[in-house]
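As you look at this complex, bear in mind that one protein chain is not there, while each of the others sits in place.
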Amino acid sequence: MNNRDQILAAVKANQPDLTPLPELDSFFQGQETALIEKFTQVLNGIGGKVTVVADVEEIISILKASYPLDQTRVISPLSSMQEIANNNIDNHDPHALENVELAILPAHFAVAENGACWLDESILPDRVLPFITQHLILIVNKVDVLPTMHHAYEKIGNEQYGYGAFIAGPSKTADIEQSLVLGAHGARSLWVFLA
Amino acid sequence: MKILDHAERADIFNEDEKRVDWHDETLWWIRQKRDKSAHQIPEWENLRNAASAIKSNTLSNLHDYLLEFEKNALQNGVIIHWAADAKEHNEIVYRLLKEKGINKMVKSKSMLTEECHLNEYLEHNGIEVIDSDLGERIVQLAKEPPSHIVLPCIHKKKEEIGELFHEHLGTPKGNADPQLLTEAARVHLRDTFLTRKAALTGVNFAVAETGEIVICTNEGNADMGAHLADIHIACMGIEKIIPKREHLSIFLRLLARSATGQPITTYSSHFAKPRDGKELHIILVDNGRTRQLGREEFRNSLKCIRCGACMNTCPVYRRSGGHSYHNAIAGPIGAILAPNLDMKQYADLPFASTLCGSCSNVCPVKIDIHDQLYKWRQVLVKEGYTSTAKQVAMKTMATTLSSPSLYKLAGKAARTTLKYAPFMVNNKFNAWYLQRDMPKVPQSSFGEWYKINRKNNEQ
Partner (left out) sequence: MKVALFIPCYVDQFYPQVAIATLELLENLGIDVSYPTSQTCCGQPMANSGFEHLAGGCNSLFVKNFSGFDYIVAPSGSCVLHIREHLHDDDEPELAKQIAERTYELTSFLTDVLKLDTLKSRFPHKVGMHQSCHGQRGLKLSQMTELNAPDFSKPGQLLNLVKDIELVELDRKDECCGFGGTFCVAEEAVSVKMGKDRVNDHAKHNVEYITGVDMSCLMHMEGILNRQQSPIKIIHIAEILNGVKA
């Protein structure tokens, strides 16, 4: 008998009698209030930055005012960002993204309770992009701010992504005497625009 | 060399009282952050109930869930391996690297690999392993094991870390600024991520319904490693399975809040398929888990989602440090998992507790930790892992306490000795007396008083 069969047999022999799964419906209730405010408050509190804008053009002017864009390698798959992005990633080698300063990506939706945004492979030119970039910008539609993780997984449904991630803030660590440092191995900063 | 037990190690740890205070206050502060976070969610206790029920269902149907997970993962192009024990796990990892001619690997945090002593095994076989989680990298440079499952170097002061980084990464001598040290680690490890062809990670949750695995980090190191490597090896204990994707909502709401008080880790990465042309391997590991599954009183310990809340709240852990538990996983959860692996080696752990119950009540999956500690004590004594002296003392106590006359005699003798010959008790052989005064001796016992003052009611 190989390992697999041995382990499975042992599991079958040792597992207890079946107990039922709980209902999760109750967790959806009573959560719908002030979502944009909540999202903003939470993400600001965990080291991210949130700006509510009227439209995508406003984002471009804000970014122009905030970064020296012509001296910066900016990557974005969004057609609306092509004015400021330089999408030179023809060799599909993630290592070539090493010097990306700014990545501007859409997110499918945001979660108010924890400041997280959901991205998956369908909007990522490369899985490593949101991590390898020095600074990350995410753009989410205001109507796509959901209350909780329960609503998040309901929206994701049974989407068959190869990879997806919730991103809630800049990378960080508190491993050195619990002093919070923003900018560990992933992006140093996260700026979310709600458009 | 004699292996010190928890009490002996804790004794040494307590020689530096100020350091104990620092360690204790730091972890208590984290417990408080967890409280603040939990109190912001009115349905917090319902979440715990749901998480506990999901994990109970998982354990009760683990066989079928494992098959479901394997089927779905295989369909996604993932390669699945099964390892009966630590040795087999290590051999599988080594073989995968050797097959590709790889001798340098980057690793992100996995307590399972600590349990299997993977790093030592690989180093011994010529594979360089670099731990990318900052806390893990620090203890790796210090040649120590991690002392906490979530905060690996919580026992290290920033000056000590500064020294290590000066020696190994060339940071300025005497510099202990966390910002600067973290930046140095970022630069040093970025090069590692960019050059390693193999990345090994742990797994926080494995979803049977979809075959995907979820890895949670704040640093982004698991992703930096996995998305740049040719081969991503993910190691998981078989108990990391959860039934459905929607269950992630429950666990991801509980995990970071229980661990550090954050609403969620910065990254919660869901890996379903390998990247185009690359490989994703998942190693499913038993290493004693099926045996624990068969222990009716202890199987609930397998519900653990490795949040570390029990360690943060444990007054004994905070004042003895993770290394006192001489096990990959320390604290209350370590004390109920370890005896299953080796009763002799870990017989001391379930006794390193006052059974205060705080752990069970912060546990997001409601493991009855303190009840299991009590039950392990009964098992360990029955199996003979207790000193002869203790056995004799307990038998004497049992005899004395089962006889009213012997009990009264013993009580009177104790009081008389303490009153008239205190030196027999107040000395260095009496562990109580080392730092505490003995109680004062009363005029009489209550029983004696009652006999005189309430004669009429005597039965």
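Labels A and B are assigned to the chains in the order they are written; within every chain, residues are numbered from 1.
Operating definition for what follows: a residue touches a chain if its C-beta (ideal position, glycine included) is under 8 Å from a C-beta of that chain, and two chains touch if they have at least 3 such contacts.
This is a predicted model, so every value here is computed, not measured.
**Student:** What shown chains does the left-out chain touch?
**Tutor:** B
**Student:** Of B:G101, B:G174, B:G277 or B:P404, which one is in contact with the hidden chain?
**Tutor:** B:P404
**Student:** Name, in rising order, the residues on subunit B that touch the hidden chain in the full complex.
**Tutor:** So the residues of subunit B touching the missing chain come out as 6-7, 10-11, 13-14, 17, 20, 24, 28, 35, 38-39, 41-42, 44-45, 313, 315-316, 319-320, 351-358, 360-362, 374, 377-382, 386, 390, 394-395, 397-399, 401-404, 407, 411, 414-415, 431-432, 434-442, 444-447, 449-451, 454, 457-459.
By definition in this document, only the chains that are shown with their structure count from here on.
**Student:** Mind pulling up the subunit B residues that touch subunit A in the complex?
**Tutor:** The touching residues are 26, 29-30, 43, 46-47, 49-50, 53-54, 56-57, 59-63, 66-67, 76, 82-84, 88, 132-135, 138, 151-154, 156-158, 161, 178-179, 181-183, 185-186, 189-190, 193-194, 210, 218-221, 223-224, 226-228, 238, 243, 245-246, 248-250, 252-253, 260, 262-275, 284, 286, 290-291, 293-294, 296, 299.
**Student:** Under the stated contact criterion, what part of subunit A meets subunit B in this complex?
**Tutor:** 2-4, 6-8, 10-22, 24, 26-27, 42, 46, 94-95, 98, 113-116, 126-128, 131-132, 148-150, 152-154, 156, 158, 160-179, 181, 183-187
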